[in-house]
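All remarks here apply to the structure that follows.
Note that one protein chain is taken out, while the other chains of the complex remain in position.
Labels run A and B following the written order; every chain starts at residue 1.
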Amino acid sequence: MDWQTLATQLFGAGHGITRDGDLLRGTVEFDAEPLTVIGTTDHAPIGVQLALSQARIVLDTMTRHPGRGILLLIDTQGQQLRRRDELLGINRAMAHLGMCIDLARRRGHRVLGLVYDQALSGGFITSGLIADACDALPEAEIRVMRLPAMARVTKLPESLLAELSESNPVFAPGVHNYVAMGGVRKLWQGDLADALREALAHAPTDDRRAEDGAARGGRRMAAQVMQQVLDAP
Amino acid sequence: MNQPGLETLDYALPGTRPAGAFTPVLVGVVGSGNLEVLLEPAAGGDCRVHVETSARGFGAIWSAVVSDFHARHQLAGVQVSIHDMGATPAVVSLRLDQAAQELKP
Partner (left out) sequence: MTTSYAECSARERLALLVDTGSFHEWLPPAQRLTSPHLAQLGLPAAFDDGVAIGRATLGGHTVFVAAQEGEFMGGGVGEVHGAKLVGLLKRALRGRPRAVLLLAESGGVRLHEANAGLIAVSEVMRALLDVRAAGIPVVVLIGGANGCFGGMGLVARCADHVVMSDIGRLAMSGPEVIEASHGVEEFDSRDRALVWRTTGGKHRWLTGDCDTLVEDDVAAFRTAAIAALSAAKPITMAALEEEHGMLAARLAFNGAEAVALWAAQGIADAARVPDLDVAAVTALGAR
């Protein structure tokens, strides 16, 4: 779904979200409450610049609008794959974005992520995955890496990975697998505004993902291992 | 199409030198051309060896390496568990000996 359609369905035609390059930003009104919207579009690669632009909005929200909810709209191909960004410390810039979002949460801002198109790798870790919770549209795609690159790095045949990607939840890119694993809280079916309403009301503020993964059967060991560490003599 | 799979091999050799009780010993690292060996106390008088390896088809060589190891150490009441990623027989023997060495008081 393109961001304009999404924004209109959620907030109406005069939603106030604007696009600046790959960056989406705006203040919307939802159920008579203002919400900060930050996001990316066009499968944006997240470089130092775009990470900082998003962080700036989070920081400004904390300073100027204490307590205001933040909605992250996610469509990214992951981190920008350029030597310049590595030189300038893209990992630090992205970690900074993550820490800004995390501080906002600790200061009482509700932060929700929505994958509305694609989410890959680092671009997802420091946005949706560090929010209070991350939801997704049913047609969204979440991946760690595209198959050819994965085949190169793992030295596993691309054909094998493709086969596993069809059915194995650990590899398959569909959001249903991320729901099963606990990474995504819920898929937005039906009326999108109702789904947002529900998310704002019920998304947890602590990290429930390992529990969810165990309950839903997609990640059977994580929660148990965490508990075993806590209980170890 | 290539269907990968681990090969599993098991051996049980009667030993003459009981290892008694000891804290499990781990040597080595699972990496390309390398292996890890975990040594634990086990009931009974055998030296039991369990191998999981990604390098398939070398059963005869594993047999020989395990027999030679047992001839050197004659351990009884131990479980040797191996995760292997294509180590050479020399490296396997070295790790097994390193593990056995840690049993000596």
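Convention: contacts are C-beta pairs under 8 Å (C-beta built on N, C-alpha and C of every residue); 3 or more make two chains touch, one makes a residue touch a chain.
The structure displayed is predicted, hence computed values, not measured ones.
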Contacts of the hidden chain among displayed chains: A, B
From A:48, A:73, A:115 or A:137, residue that would touch the chain that is not displayed: A:48
Contact with the hidden chain, among A:13, A:32 or A:87, goes to A:87
Can you say which of A:37, A:115 or A:210 touches the chain missing from this structure? A:210
Hidden partner sits against subunit B at residues 4-6, 24, 26, 29-31, 34, 36, 38, 40, 52-54, 81, 83-85
Interface with the unshown chain - residue positions in subunit A: 48-49, 52, 55-56, 59, 62-63, 79, 81-96, 98-100, 102-103, 106, 121-122, 124-126, 129-130, 142-145, 149-150, 152-154, 156, 160, 164, 168-172, 177-178, 181-183, 207, 209-210, 213, 219-230, 232
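Heads up, the rule we're going with is that only the chains that are shown with their structure count from here on.
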Just curious, how far off is subunit B from subunit A if you go by their C-alpha centres, in Å? 45
